[in-house]
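Shown here: the complex without one of its protein chains, the others still in place.
== chain A ==
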Amino acid sequence: MNAAVAADSTSELVRPGEALEVAPGVHWIGALDPTLRTFDIILRTANGTTYNAYLVRGTEGVAVIDTVKAGFADDFFARLESVARYDEIRVIVLNHLEPDHSGALPELMRRAPQARLYISTRATSMLKALLKPNEDERPFEYQTVGTGDAVSLGDRTLRFLHTPFLHWPDTQCTYLVEEGVLFSGDVFGCHHCDSRLFNDRCGDFRFAFDYYYAHIMRPFKTHVMKALSLIEPLPLKLVAPTHGPILRDRPRRYLTRYRELSSASFTERLDDTHKTLLIFYMSSYGNTARMAEAIRDGAEETAGVRVSLYDLEGGELAPFVDLIESADALALGSPTINGDAVKPIWDLLSSLAVIDLKGKLGAAFGSYGWTGEAVRMIEDRMRGLKMRVPVAGLRIKLIPTEAELDDCRAFGRALAAAMTGADAGQTTELADLA
């Protein structure tokens, strides 16, 4: 390595109390959290994380974009003070109000009371709930913005992009027009802490990038696609997310990766000519299994419906979650043991929060010994997951008779009819609904 390159790479290391210039007049003023091992309960972080905040200097003032988790406020303020005075700050942008980005906001607004806060329209109720001022304090003043809105710093312009649900309803991106810098919030971020900070300098974080997407963005794929349609046309020199490496080397690769990951559910459908029903079951003595088979037989009588049947005992959860993501309907069968559905069913249901279930149909069934609560519980959980439950659940006491297996086939046909829309145009009395 020659001396010039060595000097360059050394100057790009994050150092205590110093901001790091990431683009002309744009400084990283965030914080490193290398010892964190679990983020937000749901994410493991083998390399810790970073809380990225940025400062943009224009001829007519300074903008601060995002802050850090409250416990890291000292790092943030020290880095901010290394490149700007508080009385220079005219603009504060919060792209996302989650506490790891809004933690230092109250103190920043106390130190820079002249600054105007810019947030998305959806962020207002969260702002009030997160930053509850004391009675003797004035309430936070803010301005809501959406796509097309902009704020000028003299020679520089910050434009806002409305990108909700990436990863909360409030999320937005901010684009520095003159430098082609996208302050993307959680989008294109990941939990990977590395003082080399830039994607072309730091360690391999590709798994962290995909892992972050899988847990944070995957439930909102349609929103990701809408956001990409806003972001992709922009000239981009650098993507500056709120977590993990700053993406200056071929930043478009990360947009492409998001499009690939978000397109999967559309392209991996089994086929385009059938509605797909997945039936999963657990069975102690074969009774719920027999119900599952009869439901499958009934559903398959309907043209245009393709049914798959799985014993949950024989599979891993992750591939089943992938299957469910691209299916139209899901039927779960569980016996009732000690007044509850069995654990593998709950394990599957609790794994579905990472995919978008809205509009999918759900159904529940099961054999039981004396109380049979499992079916209703599964239905309630499916509704909680925002699935439609069009056919009341089917419970059979212990061993199904031939007549009861006919009920199962009818249940399968009714579910298939709801999938194909063959049950449309009916009128029902409220009292007749389960």
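We take it that a contact is a pair of C-beta atoms (placed from the backbone, for glycine too) under 8 Å apart; a residue touches a chain by one contact, two chains touch by 3 or more; residues count from 1.
Following the convention adopted for this analysis, contacts and distances are computed from a predicted model.
Undergrad: The chain that is not shown, which UniProt protein name from "Protein glxC", "Carbon-monoxide dehydrogenase small subunit", "Indolepyruvate oxidoreductase subunit beta family protein" or "Ferredoxin" does it carry?
TA: "Ferredoxin"
Undergrad: Which residue from A:Val93, A:Leu131, A:Val389 or A:Leu405 sits in contact with the chain not drawn here?
TA: A:Val389
Undergrad: If I consider the whole complex, including the chain that's not displayed, which of A:Ser11, A:Thr38, A:Thr121 or A:Ser229 touches that chain?
TA: Answering carefully, the residue with contact to the hidden chain is A:Thr121.
Undergrad: Considering the whole complex rather than only what is displayed, give the residues of chain A touching the chain that is not shown.
TA: Interface residues of chain A facing the absent chain: 121-122, 124-125, 358-359, 361, 383, 386, 388-391, 418, 421, 423-430, 433-434.
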